[in-house]
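Inspection log for the structure reproduced underneath, given as structure tokens.
For this view, one protein chain was removed and the others were kept in their places.
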Amino acid sequence: MKPSRFKKPFSIAALLAGLTVLLSGCSDQYPVLNPVGPVGQEELHLIKLSTVLVAIVIIPVLILLAIIVYRYRDKKGNTAPYQPNWDHSTKLEYLWWGIPIVIIAILGTFTAKSTFSLTKPPVESADIKPLVIQVTSLDWKWVFTYPDQKIATVNYAEIPAGVPVQFQLTADSPMNSFWIPALGGQEYAMPGMDMRLWLQADKIGTFDGNGANFTGEGFAHMDFKVVSKSEADFNAWVSDVKKNSPALTVDGYNKLTEKGTAEPQTFSSYPEGLYENTVDKNGGMYMKHDMSNMSGMENMPSMAK
Amino acid sequence: MAQLAHDMKHGGHDAHAHDHGHHDQEGLKMLGFWFFLATDLLIFACLFATYIVLRTHVDGGPTGKELFEVKGFMTETFLLLTSSFTSGLATLEMRKGNVKGLIGWLIVTVLLGMGFLGFEITEFVQYAMDGATMSRSAFLSAFFTLVGTHGAHVTVGMFWIIGIMIQLSRRGITDVTQRKVMTSGLYWHFLDVVWVFLFTVVYLSGMVM
């Protein structure tokens, strides 16, 4: 009979222990829980909200389970009521169909709202011009091209703090997912697709990023650093790259597409239209065509957000 | 469909009633076959969906409009629809208890099916000789797979019906052979219905688009 008394408290303890581990973690180690940008913060807000809402159901269930198992165990002299034929209660059924419906309704509303709002720049303001960075996933490295600055990097990116960044994502290889947990959630980088992901860093710092969708042998080595700097430092970095780095040629890009891992690199320029051509080459033309057939999508540059 | 299954179950034959718990085997099989057809229908549904997504993905290769020939697919349609009709006539003969008539119409059905296949294979070979093979473009991959899957079904159906004809000639019309004629007939009509969709989605709209 022992198990009943220890099991339930045990699992609750495990849950609590888990939560403690989560919440006590230092900020560097739990980037998802300590985001440095508005996108990550909105997502964290939803994470917290959903945790609380599910806890409203889960915790009473666990407590109820422990009490019921303890109170109604089959033991001589147990005086608790025993009603072997009681098998229905309309009131109770309403209760436990009703409560989850209400909770899901609340959660669903917030989810729908955020889903739509995250397709827009994090901070919309007339005087801040968003930065565009095009990201291409290769086997097994990330290539970043800056269309406005005309520079390129590999497995390394710099962004100005406080400026919304629109990442445009594609792949010239099996599909990957582009994730910088400290800034916010990920988005797939897919061949033939031009995907959009808004992120923004509010602080200066260095953040870890990695591929999140398996692409083969070198997948584990597709991690990269994103450095957020003041706008002045960022501009200084750009001009430094322009001055001191080699150019990325067509041949150079083709070399990069070969299978293998790579060290961080910077390039002072890259072939015109590299990103757009990559998207088109892998079937982008069909995607645009397919999309234009779908209603309500006319204003979107692609099917992406 | 329930009616059909019901008909089969109470097809008015010998006594199973004597042993309790012995379920009407032929009725069970008929119901099982309906469920099988549902899964087969879903396979076609997925293939249709794939075709619809990929039909514009011609990759600079031939489009449906350039490829399809009205005469060819109209003939195929005519043959297959007629075979469905003769398959129905066979069932009518079975209801009358006429084995010879039944087998006769089944032979006609199979011959029409063979004709259909002949035209389809000619069509495929013609496309392939023009360089429009499955590996030319996503559109052609989807086209050959969708139409080819239907063709493979017709082929299997023909062998099946031939097998049933042999059994009919040996055993006559019994509970079991009757159910077999019914299921194979059902299958044949099903392929006919799928073809109507194929005809519309692939050929007709291919000619227009």
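Annotations
We call the chains A and B, going by the order they appear; numbering starts again at 1 in every chain.
Basically, a residue touches a chain if its C-beta (ideal position, glycine included) is under 8 Å from a C-beta of that chain, and two chains touch if they have at least 3 such contacts.
Operating definition for what follows: contacts and distances are computed from a predicted model.
Only one of "ABC transporter permease", "Cytochrome bc1 complex Rieske iron-sulfur subunit", "Urea transport system substrate-binding protein" or "Quinol oxidase subunit 1" fits the UniProt record of the hidden chain, and that name is "Quinol oxidase subunit 1".
Shown chains touched by the undisplayed chain in the intact complex: A, B. When the omitted chain is restored, the residue from A:P147, A:G218 or A:G252 that touches it is A:G218. For the chain left out of this panel, the touching residue among A:N210, A:S228 or A:T266 is A:N210. In the full complex, the hidden chain is touched by chain A at residues 1, 3-4, 7-8, 10-12, 14-15, 17-18, 21-22, 25, 28-33, 40, 42-44, 46-47, 50-51, 53-55, 57-58, 61-62, 64-65, 68-69, 72-74, 78, 80-89, 92-93, 96-97, 99-101, 104, 107-108, 110-112, 114-116, 118-119, 139, 173-175, 177, 179, 181-182, 184-188, 190-193, 195-196, 208, 210-220, 282-283, 286, 296-297, 300, 303-305. The set of chain B residues touching the chain not shown comprises 18-23, 27-29, 31-32, 35-36, 38-40, 42-43, 45-47, 50, 53-54, 57-59, 134-139, 141-142, 144-145, 156, 159-160, 163-164, 166-167, 171, 176, 180.
Keep in mind that, in the parts below, only the chains that are shown with their structure count from here on.
Here the spacing of chain A and chain B, counted between their Cα centres, is 48 Å. By the touch criterion stated above, chain A contacts chain B in their complex at residues 283, 286, 289-290.
The residues of chain B lying in touch with chain A in their complex are 53, 56-57.
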